[in-house]
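All remarks here apply to the structure that follows.
A protein chain is absent from this complex, but the other protein chains hold their places.
And then chain A:
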Amino acid sequence: MLPSCFLCVTLISIRVRNINGADLTVTRTCRMFSRLKQRVEDVLLPGDEFSFETDDTISLTEAVKPEKAVCGPGLRRSGDRLVVCKSGVLRHKPPNVFWIDSQQRRYVPAKGETVIGIVTAKSGDVFKVDVGGSEQASLSYLAFEGATKRNRPNVQVGDLVFAQFIIANKDMEPELSCIDSSGRANGMGVFGAGGLLFRVSLGLVRRLLSPHNEVRSDLETLFPCELVVGMNGRLWVRSSSIQQTLIIANLLQSCETMTAQQRKELFRRVQQGAL
């Protein structure tokens, strides 16, 4: 699953007039794109940079398309250079998306992400929700499916809500909503009776949410359970008995540090009833 907050970096293209007055569009062949591609899957540290150096020879005969590189979290543009600002592995999604995959525990709110929040206060017409970030998010009581001024939603302090960020940037207080743009809940809202909420790292959450991932398919072979995944590193699990719920919670927490081999081994042992 790709994290949010991507910025677009366009490589430069200049226009040149020849002596007849006709226009020739020439693109500076920038080696930055190929240099980025060379270092995909390399571990990079903050301070490493990719510069927009140009070749000395500009080709006037071939028509070269301007290349756009979309840079994600961990890469920042400073003047004419692309600087790495977090340590991690450089990933690439063809055709032109690059980002740094880093292991982090602290969540920073980003627009559009679905998270699990805990309601901490009811003040007037908004609920204050703790999402694990640097400040509490606000959730309006009208942002629930079927809620009107007369028909208030049944939300108490301490409830768990699964909601989506509609405003989340560094300058403003984050705002959540339990309905999407068409007014439907789509799986969001209050939940949580009888399950267990626990914290994992953000990397594990992204792995769980990516399509065709092995952890989820391995988990499906065990007991039937309900799993809610919040992108702020919170997971909620409910299974048919307390013991099974605890087993699944422990398995998911230990998945962070295990290789695929060890994980399959552990799941197989659980399936055989050894644990």
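Observations on the structure shown:
Convention: contacts are C-beta pairs under 8 Å (C-beta built on N, C-alpha and C of every residue); 3 or more make two chains touch, one makes a residue touch a chain; residues count from 1.
The rule we apply is simple: contacts and distances are computed from a predicted model.
Look at the chain that isn't drawn here: its UniProt entry, checked against "Exosome complex component RRP46", "Glycine cleavage system H protein", "GPI ethanolamine phosphate transferase 3" or "Trafficking protein particle complex subunit", names it "Exosome complex component RRP46". For the chain missing from the display, the contacting residue among A:102, A:140, A:186 or A:244 is A:102, taking the whole complex into account. Across A:34, A:257 or A:271, the single residue that touches the chain missing here is A:257. Where chain A meets the omitted chain, the residues involved are 43, 45-47, 76, 78, 83, 85-89, 102-106, 108, 133-136, 170-171, 256-257, 259.
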